[in-house]
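Some notes on the structure that comes next.
In this view, the complex is presented without one of its protein chains, the others remaining in place.
Our next item is chain A:
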Amino acid sequence: MTAAPPGGAMAGPLRAAHLLAVDPHRLGGAAVRARPGPVRDHWLAALRGALPPSEPVRRLPVGIDDDRLLGGLDLAETLKAGRPIARRGVLAEADGGMVVVPCAERLSPGTAARLAGVLDRGAVVVERDGIQDHARARIGLALLDEGEADEAPPEALLDRLAFRLDLVDLSIRDIAPDTPPDIPAARARLHAVAVTPEIVGAVTEVALRLGIASLRAPLLALAAARAGAALAGRTSVTEDDLAEGVRLVLCPRATLAPAQSDETPPEPPAPDEPTPDDKAGEPVESDLTDRLVEATRAALPPGLLDALQAPKGGGEHGRSRGDSSVQKRPGTTGRPAGSRPGEPRGGARLDLLATLRAAAPWQGLRRRVDAVEPGRVAVRREDFRVGVRKPHSRATAIVAVDASGSSAMNRLAEAKGAVELLLAQAYVRRDRVALLAFRRSGAEILLEPTRSLVRAKRSLAGLPGGGGTPLAAGIEAAARLADTLRRRGDAPTLVLLTDGGANVCRSGETGRAAAAADALAVARRVGAEGLSALVIDTSPRGQPLAGEVAAAMAARYLPLPRADAAAVSRAVRLAMA
């Protein structure tokens, strides 16, 4: 048991690559946080070098569509053969090897769920375009994460991958030549590696003590320990193997600092289910657990414990992330709405029947001219028809809340109530909601556009009040978000809640007159862009500035003192219609 692995900072990540090469599918893979560059390339090369040459390593293109990811109709072959020919997707083609996923922090929830499903099943189930297929895909994933501080790959995937490697701080000097161990021999031994019940009990308990809720974590640590034992030529998992599994798999997931070894483990919070009456309750050898916990303490990166003290949103997640990363090409999603001539490129999908229909009248002629075999359909390029889809224009309410000190006095609570009502309605109508707040010297997006009420509610509840009123900055941030959404094909509506007490300029200087002029200037620009907007005045008596801002934005103006919650929701509905 050593705290710092020998061989420098690269040793841990390289060891993870070797373990992964022994058992890619069971370990799920690794999330690698690193900037593109030699360090990341070195790690990927080490992984490639450790895997047997026969096993594929495929790279997933960014923004891949279902056709290539899962598989679908192979157009060229279909036309040549004159009958539907299936083409397998990248995941099925990578069976037995690894799939490298670049820009993993921007993966859409949909793609993440598809990848997670394939990891779980070890197979791709395809039901698309008249094709039914069940293709083996026992793969591991390497998620390349170039995210900034609060971006991360989707939790649903991270939960299924054994390793989380952070190479951000490594430099080219840390690179050492990699000598992969005897992977084939380890693989041959892997199945025979035995695990005692004590080991299983210990790894589960350590995971619990580190505050890891998911039960996949101890299983992955166990798989890593088993791969480690196989690499070392053992036929049973030893304490050292397990300690390595704990260090590589569990420590990066820790959400709790482990209790002191002489303390009893933290009492599980009031188990509401009765203990199962079978043999589950047998005591776990506590010495082993304690030694492992002690080892994790040494391996937990410094600073983690401080970070753990900081309050967190909810459980394992950091900041709320909406589904704003879902990139949609205009015209390729939505309801089918006929077809037009054109080639299936750039996400447009071939409308096979329309294509055949277009080709049909010419068959007699082409048969004579081109000498096509009888029974074959002669399709030419000009026959191609692609499906046209009418995009869903998603309505998104951008709620900008004035959370300044004056607003806090003037019924911030009621304003929150109105927003909650708004959220409830948006929920029913499948609209999306984005939330931003402005106070002190600037505006902050609390919630990217999302449909998740749970998130919206959480970020609203945690919204503190206090500080000055940077009204101009608030309007500007909301308008910028609206602009982004509009370019993505959404229909944004701006809902501004303020008491009109602007006293901070965009430059950060304070002063009522200048701040008001600033706010009006920004409001006029928003008005000129023709954004649909609503201003809710939360001041007790109706502030002139709020009304002026509304007029400048060509927005509806609603003084809250005279409006109850129902009136607010009616007004918003009108604004969004």
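Note that a contact is a pair of C-beta atoms (placed from the backbone, for glycine too) under 8 Å apart; a residue touches a chain by one contact, two chains touch by 3 or more; residues count from 1.
Keep this in mind: contacts and distances are computed from a predicted model.
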Which of "Mg-protoporphyrin IX chelatase", "Amino acid/amide ABC transporter membrane protein 2, HAAT family", "Nitrite reductase small subunit" or "Phosphate-binding protein" matches, in UniProt, the chain that is not displayed: "Mg-protoporphyrin IX chelatase"
Listed residues A:P13, A:G29, A:G140 or A:P218, member touching the removed chain: A:P218
Of A:E77, A:D120 or A:D287, the one touching the omitted chain in the full complex: A:D120
Touching residue (missing chain; options A:K457, A:R525 or A:R556): A:K457
Selected from A:A45, A:A188, A:L256 or A:L353 as touching the chain missing from the view: A:L353
Omitted-chain contact residue, chosen from A:T204, A:S339 or A:S532: A:T204
Footprint left on chain A by the chain that the document does not show: 26, 66, 69-70, 82-84, 109-110, 113-114, 116-117, 120-123, 125-132, 134, 154-156, 159, 191, 195, 197, 200-201, 203-205, 207-208, 213-216, 218-219, 222, 265, 268-269, 271, 273, 275-276, 278-282, 284, 317, 323, 335-336, 352-353, 356, 375, 377, 392, 420, 423-424, 427-428, 430, 451-455, 457
